[in-house]
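Quick notes on the structure that follows.
Of the protein chains in this complex, one is absent; all others appear in place.
Entry: subunit A
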Amino acid sequence: MAYTEEELKKELETKEYEYGFYTDIESDTFPNGLNEEVVIAISKKKEEPEWMTEWRLEAFRIWKEMEEPEWANVTYDKPDFQAISYYSAPNKKPKYDSLDEVDPELLDTFKRLGISLDEQKKLAGVAVDIVMDSVSVATTFKKTLGEKGIIFCSISEAIREHPELVRKHLGTVVPQKDNFYAALNSAVFSDGSFCYIPKGVRCPMELSTYFRINQAGTGQFERTLVVADEGSYVSYLEGCTAPSRDENQLHAAVVELIALDDAEIKYSTVQNWFPGNKEGKGGVFNFVTKRGICEKNAKISWTQVETGSAVTWKYPSCILKGDNSIGEFYSIAVTNNFQQADTGTKMIHLGKNTRSTIISKGISAGKSQNSYRGLVQVGSRAANARNFSQCDSLLMGNECGAHTFPYIEAKNSTAQIEHEATTSKIGEDQIFYCNQRGIDTEKAIALIVNGFSKEVLNKLPMEFAVEAQKLLEISLEGSVG
C-alpha cells in the first residue's frame, strides 16, 4: 500500500483518543468555587499543620490580586475559577498495603491504560506513586527506598511526617507570587509527590508517578517537590493520561526541583492528556510551572514528551545558581487537530562556568499551533557561561503553524551562546531516497519522524522510552515504528 503524507494527515485527523474513558468511582468532592473557607477546608482535610494553612492562605490572597497571563501564543476560553471544584478524592480511602485491597474498578482503569501495577512492580523495578485525581492511593517499593533513607511519598504525607524538610524547601524555587497559576496551585494544591534523596545516595531505581484526571469538573493541582541532597542522584518520571471529557479541564501543577552541591536530578515527563476531539472540543488546559535550582556542580536535566492537552503552557526551567552547574532541556512537543502548545524553557545563568543545553523538537499537524518560547539569560557575574540551543520544527499539512520566540539576554562578555532554529516539512527527497532503497512511504515517514525526535527520545530512561514511543504513535499514528 502506498502511504502518502495526505493519508497520514487524514489518519491523524481521524485518530480518536484511545484512552478516553471514564471510571465511575464514588468521590468525595467539594462544591464548586474558591474562597478562603475552601482553602482552609482543603488544608483541614489534609490534616495539615497551621503553618501550611497560613502558607496556602497567603498564596490565595496573592492570587486574588493577580491577573491571568495573556502573553502566550494560545487562544482559549478562560476557565471560570469559581466553577471548579478544588478537591476530589476517591472515596474508599483506607491506605492499602497491597494491591488486592485496591478498588477493582480503579485497578481496571490502570489495566486499560496499560500500566498494570503489579507487572510494573516486578518487571520494571519502578516504584509507582499513583495519583488518581488528587489523593495517592498506592505507594510501592517504599521499603526498599526506606533502607537507603530515601523519602518518596505523597506531599500531604510529607507535610505531616517531614514538616521540617517541606517547610525548608517548599516555595523556594517557585514562590507563591511567581505567576497566576503557581499562586493558584500554592493555595489549593490537593496532592502531589515529595522526594528526598539523602547526602551521597544514588537512588537505585527510577521513581515514577502516574497522574490521572478522573472526576468530572475537577481541576487537578499537583505539587511536586524533589530535593536531592549533596552528591546524590535521582531520576524521576512523570506520565499522564486522562479520560475524554467535553468541558475543558484545568490542570495547574507546580514542580520544584532542588539540586544541592554535586547532586543530579533527571526529570522526565510524558504528557498525554486528552487533547480534545478533532473539532477542537474539550481537552485539558495544562498550565504548569516547573523549575529547578542548581547549587555548585549540580545538574538538572528536563526531558519531556508532550503529546496531549488542548492548551499547553509549560516552561521547565533551570536556575544555574552554583558555579559549574549544568542545566539541560530536551523536549518533543507534538500537536494535532486544534491543539495549542506554547512550551520551552528558561536557563538562568548566575554562577560561573555554568552550562546549558536546549534541544526542542516541535511537530505540528492538523490545525494545531506549536510554539517554542525560551529564555537564555546570562547574568553579569556568570563568567564563562555556555549555552547551546536548537529548536527544530516539522510541519505536516499547511493548516498548522510553528513559531519560535527565543529570548537571549547576555550581560557577560565571556558568555558563549549559540542558538539555531529550523522549520521544514518532511522532504520529498528524503522520502524518495528511502523509496529508492525499497522502504515504503509509510516506513519512510516513520523513520524520518523517529529520526527527527531521536535526540530527545534517547534522553528518556529505558522504562519510559517505550511508553513515549507509544504515545507518539497515538498522536502520529502510523508514522512512528
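Please note the rule applied: a residue touches a chain if its C-beta (ideal position, glycine included) is under 8 Å from a C-beta of that chain, and two chains touch if they have at least 3 such contacts; residues count from 1.
Heads up, the rule we're going with is that contacts and distances are computed from a predicted model.
Asks: According to its UniProt record, what is the protein name of the omitted chain, chosen from "Extracellular solute-binding protein", "ABC transporter permease", "Fe-S cluster assembly protein SufD" or "NADH-quinone oxidoreductase subunit K"?
Replies: "Fe-S cluster assembly protein SufD"
Asks: Pick from A:402, A:434 or A:457: which residue touches the chain that isn't shown?
Replies: A:402
Asks: Taking the entire complex into account, which one of A:172, A:424 or A:458 touches the absent chain?
Replies: A:424
Asks: Of the residues listed, A:32, A:53, A:357 or A:412, which one is in contact with the missing chain?
Replies: Of all options in A:32, A:53, A:357 or A:412, contact with the hidden chain holds for A:412.
Asks: Go through subunit A and note every residue touching the omitted chain.
Replies: Contacting residues on subunit A, toward the hidden partner: 71, 378, 380, 393, 395-425.
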